[in-house]
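Pasting in a structure now, in structure tokens, and then I'll have a few things to ask.
Missing here is one protein chain; the remaining ones are kept as they sit in the complex.
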Amino acid sequence: MCAVFGVWNHEEAARITYLGLYAMQHRGQESSGIVSLSEGRHFHHKGLGLVADIFKEEQLKALPGKAAVGHNRYSTTGQNLLANAQPLTAEMMSGSLALAHNGNLVNERSLKVELQKQGAIFHGTTDTEVLLHLLSRTPSQDLMQALQQTLPKLQGAFSFVLLAHDRLVAVRDPLGFRPLILGRKKNAEGSWAYVVASETCALDLIEAEVVREIAPGEIFCVDQSGEQSLTFKTISSDSTSTSEAKPKLARCIFEHVYFSRPDSIIFNKSVYESRKNFGRWLAKETAVDADLVIPVPDSGVPAAIGYSQQSGLPFEFGIIRNHYVGRTFIQPQQSIRSFGVKIKLNPQVAVLKGKRVVVVDDSLVRGTTSQKIIGLIRQAGAKEVHMRIASPPTTGPCFYGVDTPQKNLLIASHSSVQEISKFIGADSLGYLSMQGLTEAIDSSSGYCAACFDGKYPTPLS
Amino acid sequence: MCAVFGVWNHEEAARITYLGLYAMQHRGQESSGIVSLSEGRHFHHKGLGLVADIFKEEQLKALPGKAAVGHNRYSTTGQNLLANAQPLTAEMMSGSLALAHNGNLVNERSLKVELQKQGAIFHGTTDTEVLLHLLSRTPSQDLMQALQQTLPKLQGAFSFVLLAHDRLVAVRDPLGFRPLILGRKKNAEGSWAYVVASETCALDLIEAEVVREIAPGEIFCVDQSGEQSLTFKTISSDSTSTSEAKPKLARCIFEHVYFSRPDSIIFNKSVYESRKNFGRWLAKETAVDADLVIPVPDSGVPAAIGYSQQSGLPFEFGIIRNHYVGRTFIQPQQSIRSFGVKIKLNPQVAVLKGKRVVVVDDSLVRGTTSQKIIGLIRQAGAKEVHMRIASPPTTGPCFYGVDTPQKNLLIASHSSVQEISKFIGADSLGYLSMQGLTEAIDSSSGYCAACFDGKYPTPLS
Amino acid sequence: MCAVFGVWNHEEAARITYLGLYAMQHRGQESSGIVSLSEGRHFHHKGLGLVADIFKEEQLKALPGKAAVGHNRYSTTGQNLLANAQPLTAEMMSGSLALAHNGNLVNERSLKVELQKQGAIFHGTTDTEVLLHLLSRTPSQDLMQALQQTLPKLQGAFSFVLLAHDRLVAVRDPLGFRPLILGRKKNAEGSWAYVVASETCALDLIEAEVVREIAPGEIFCVDQSGEQSLTFKTISSDSTSTSEAKPKLARCIFEHVYFSRPDSIIFNKSVYESRKNFGRWLAKETAVDADLVIPVPDSGVPAAIGYSQQSGLPFEFGIIRNHYVGRTFIQPQQSIRSFGVKIKLNPQVAVLKGKRVVVVDDSLVRGTTSQKIIGLIRQAGAKEVHMRIASPPTTGPCFYGVDTPQKNLLIASHSSVQEISKFIGADSLGYLSMQGLTEAIDSSSGYCAACFDGKYPTPLS
Partner (left out) sequence: MCAVFGVWNHEEAARITYLGLYAMQHRGQESSGIVSLSEGRHFHHKGLGLVADIFKEEQLKALPGKAAVGHNRYSTTGQNLLANAQPLTAEMMSGSLALAHNGNLVNERSLKVELQKQGAIFHGTTDTEVLLHLLSRTPSQDLMQALQQTLPKLQGAFSFVLLAHDRLVAVRDPLGFRPLILGRKKNAEGSWAYVVASETCALDLIEAEVVREIAPGEIFCVDQSGEQSLTFKTISSDSTSTSEAKPKLARCIFEHVYFSRPDSIIFNKSVYESRKNFGRWLAKETAVDADLVIPVPDSGVPAAIGYSQQSGLPFEFGIIRNHYVGRTFIQPQQSIRSFGVKIKLNPQVAVLKGKRVVVVDDSLVRGTTSQKIIGLIRQAGAKEVHMRIASPPTTGPCFYGVDTPQKNLLIASHSSVQEISKFIGADSLGYLSMQGLTEAIDSSSGYCAACFDGKYPTPLS
């Protein structure tokens, strides 16, 4: 879970990138970076934290040029955080190259071992570094050819934006796991600047118009002479995924369930409308006699609105979210119950007291947060608490870039709905069915829902 | 507009204060400070910015003791910001004194001139300093007596929390402009810790229970020997306000309209419910044929829900708010239209296109922000935009601590509703009436609504 | 021990002050501040640490105007460091006033109690605040008259620089404890800018020429209409100090012994030459058979040169000082012997091995540092170590602004020279005699040497 952004032919490339990254801050808060291109030379700045803290006037001024690539990184564990910050940069035979990656390669380890055997040196722990080494070892001096030869070796999810010394390139894996949008915006001279971004909300802020999605399996390139589009093929180590002439798509359903901003159009669908539909279907499938519907803010809001509209139960903000949230909070030693949840969420007695409450959340992963939230709702005086999850039980980890925990930490992988309901302290618990999910998003195929149904669309190592 | 907080007899006084201030961050983001008391000595730390950035483990460790007072300051213009940060501290004959103030004194200037004539030295530009000087010049060595003698000289709005070397004192002006809540919480030894705070949401986070409001005109004190409550009288320079035996209350209606957190109970009423009621009354008074109701997030949300429930029009989040908002954003020189609004708010085409939209906001001050928001909503394809304001036209500035601009900048002070509607580009504009406001909050008296009706409850200098 | 600086009528007043403070950084490293004056209004910035860290382009740009006053503060113990940073500022009846002080008032406590009885509020723990309150309570609206009436109430050491809304004032106490130099420098328009500074080295850096010392008991003022000089009288609470028509001077001998920079001219004498003379006299009085003379760098260097020239023993840098010294160093837990000394000073085997060494230092206070240095010199292989101190035994604390410890921590207050020699591990120890000190500086009277001879020139409270 990360954000990528690129811009070509705009006189304020770094500032445009900065705003694009800011609009996609929700996709990664660990670190951000921008590499700009001026007169064939790269300039870069990276930092830990939020975009608006990392980049100030001084930093943006030091990123000249008319093209840039940027990246937000999602928080992970482990040290060396800045070393993993992207865009990665490399000095190769063919010149400087900067690379931003959203997704996850499933065959990273075997590629890495092979490259190390050949003498490659790795500097961080990110899988993205692998592509740089593969490109660097490709005989072709032409970046497009090199990509065509190299990309088929990668398995997994990848939306790449590359900035070379002379062009901007956007790549999306053949299954289209992660979104990648192409947009355009008039520059000061009145000609078109090209923009690529993980989400359309980034285009909205910078007043760029959406052109189209980068297609699965496409290598899109723009340079001084114009744009160019190529495709590449995957060499699969598994027969199933190549038996068909045209690969089935595996667009990540979780982008619609939770990850993208509600105001983005992802895979040509409004995320907000998808979530409302999940809520509507959820209401159909898990109706309950109650007084009101409340969301777990902010991620449960659209589904709760859908649930309310379908069920006719009034929608209320029974839990208020404090948005002044920093990185860490200092807790008294004489511990406050459910501190981690309470620092963000405050259930209201005035709304909840004596009421039968339907609580809608987007998904349920470990169950511990739901347990705390339900505890707080009961403390606020709710008579009944009915938990409703606007997606199916999460039973499997994601290997394509969503930061779900390992399988045994997913409560639905080993507990029944009734057991989970008891664990979280709900009067009842209802999930959206797989069929409901599928119908709600109006697509019987073309999505990866492996976290819900265990059908992983690539071989796993 | 500020937040005050105090705690007495809790072994983690500074941490409790830190959390209380964090919960009330919305009342002031310019600066924060905490003064703690240990063995008769004061320790303090103040800083510019947000509570979670100013106070880290190191700073909290340097604030020992079982009592503390804290303050969040609202952003104002001018230099010397840190010099104005509260709590103010003073070394007097009677010992150290720390003071936090929410409100505004209307006779500050005349008091200041008189004090300077007597040789008083001022260090900042805040009106709060006046009280310290008045107390210091009072013959009585007893703080309670000194307050009883001094407070009647003050005119205007004041909720004070004072920390002396031996006690915590909470004071509220006789008209009760600003809220001030008394709470309690068990400490580690099982005895009661006392807490005072501007809003109940601060008590919620620290798991304190609400005891009661500090009464208008009350001096509440707690020390080693227990609690004590006194009242004080105002010497008015104007006959109108003292002609009655019991002063009419002038509780700030704007706390319910906009300023307090929706999950707080202010003046014994739920803010969320008040806002929903404003929305309901607004729907009754300004009904319009439309497809959906959307709030200007976050402040317009409860009123929009009320409007939706009353009108039967569906409630939707047509505008998505980005909450990763820093202090400043760097804008491209090739300016983005309505940048200041767009950096926070993004209207959704998927929700708004081709629709007749009712937009609900809490209040309308200058009109410029509404103008920009309506422009963005139209760009997103709305067919009609009906602006609805969940309070009456703002026609007068506030002299009691709300940061409204001067009269000529208040668009409703010189323009008719129709003119404003045209200025902001709405298809129609509707305000809540004064009567609607009054009935919605179910109190024909006891509130100051001077910003709407011009009836200022104190003489003005 | 602090530095004061002021400038009037120079278009780059804040930058000039910044450089003056930088040149006098040795007089105080705890905090620094500058207040500038532009169009009758004060602008200020203060910070903890070193001048070059506190003031950057941004801070200096925010200090406009053609006049400024600055201060470096010496490190002291206790909290609230920034609150004590100078220049102090006050808003009074007569306008804004900024005040910088070098010295120490011996009757601060009684003045403070009296002022507090009258209702004065103190904000820090510095004695300097007293003058602001006294001035503010003086009936006269004219600053010069107010100073003439107020200054006689102060006892002790004070070199003040004041910046009012319309003038710069420099004041020196009647006994002239601390230095204060008047200089001038051509401004961009070709007219004279006035400069006052604690030491001449500040004038050297900014290319100002020395005019004269501010005289003991003088109030020097410069404003738009030109310069003016007044004197004031002390009302003594002790008959001894006023029995004479003209007060004896009490210029601090320690400025020459240790405190001032060697390249300054203090009390009309070169500090470097004074120290060399102390070394020469020391050599005459404490001759010993040895191979070489080494200083404890940097403060012992001039005296060691003088000792070498007088004795004929070769001068060598037997101890090398590391000048990259930060505020704190992290020591291994498995402690390094004499870490605090070793982090700064490294004795050289190549110079010291097998040699009989005379080690010259400026003064000996507690004896602990000398003990460590001698230990390190012996480790480096010196055959004999003869400690020579270029001042008499320090037997009394200073009440006039030098940060000597209390009497019982002064080793010479309770130990004989022989005992001290044994304690520090020297083969011999020799001090400069009081007579030697007096003759070396060529002045039988006019100096305060109370730290050596116990003759305090003012009554002590």
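Chains: A, B and C, in written order; residue numbering restarts at 1 for each.
Please note the rule applied: a contact is a pair of C-beta atoms (placed from the backbone, for glycine too) under 8 Å apart; a residue touches a chain by one contact, two chains touch by 3 or more.
All values reported here derive from a predicted model rather than from experimental measurement.
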item	value
Interface partners of the hidden chain - shown chains only, full complex considered	A, C
Touching residue (missing chain; options C:G183, C:P302 or C:P393)	C:P302
Touching residue (missing chain; options C:G226, C:P332 or C:G354)	C:P332
Residue of A:H133, A:R172, A:R280 or A:K355 in touch with the missing chain, whole complex considered	A:H133
Candidates A:K61, A:H123, A:R212 or A:R337 - the one touching the absent chain	A:H123
Absent-chain contact - pick from C:A68, C:V195, C:V351 or C:I420	C:V351
Footprint left on chain C by the chain that the document does not show	11-12, 15-16, 18-19, 22-23, 25-26, 29, 50-53, 55-57, 60, 187-188, 201, 204-207, 261-263, 265, 270, 272-273, 298, 301-302, 305, 308-309, 314-317, 320, 322-334, 336-337, 342-343, 346-348, 350-351
Touch list for chain A against the chain that is not drawn	43-44, 62, 79-80, 89-93, 113, 116-123, 125, 132-133, 136-138
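Definition applied: only the chains that are shown with their structure count from here on.
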item	value
Most centrally placed chain, judged by C-alpha centres	B
Chain A on chain C, rotation in degrees - Cα superposition, rounded to nearest 5	180
Centroid spacing, where centroids are CA-atom means, of chain A and chain B in whole angstrom	37
Computed distance of Cα centres, chain C from chain A, in Å	62
Averaged-CA centre spacing for the pair chain C and chain B, given as whole angstrom	49
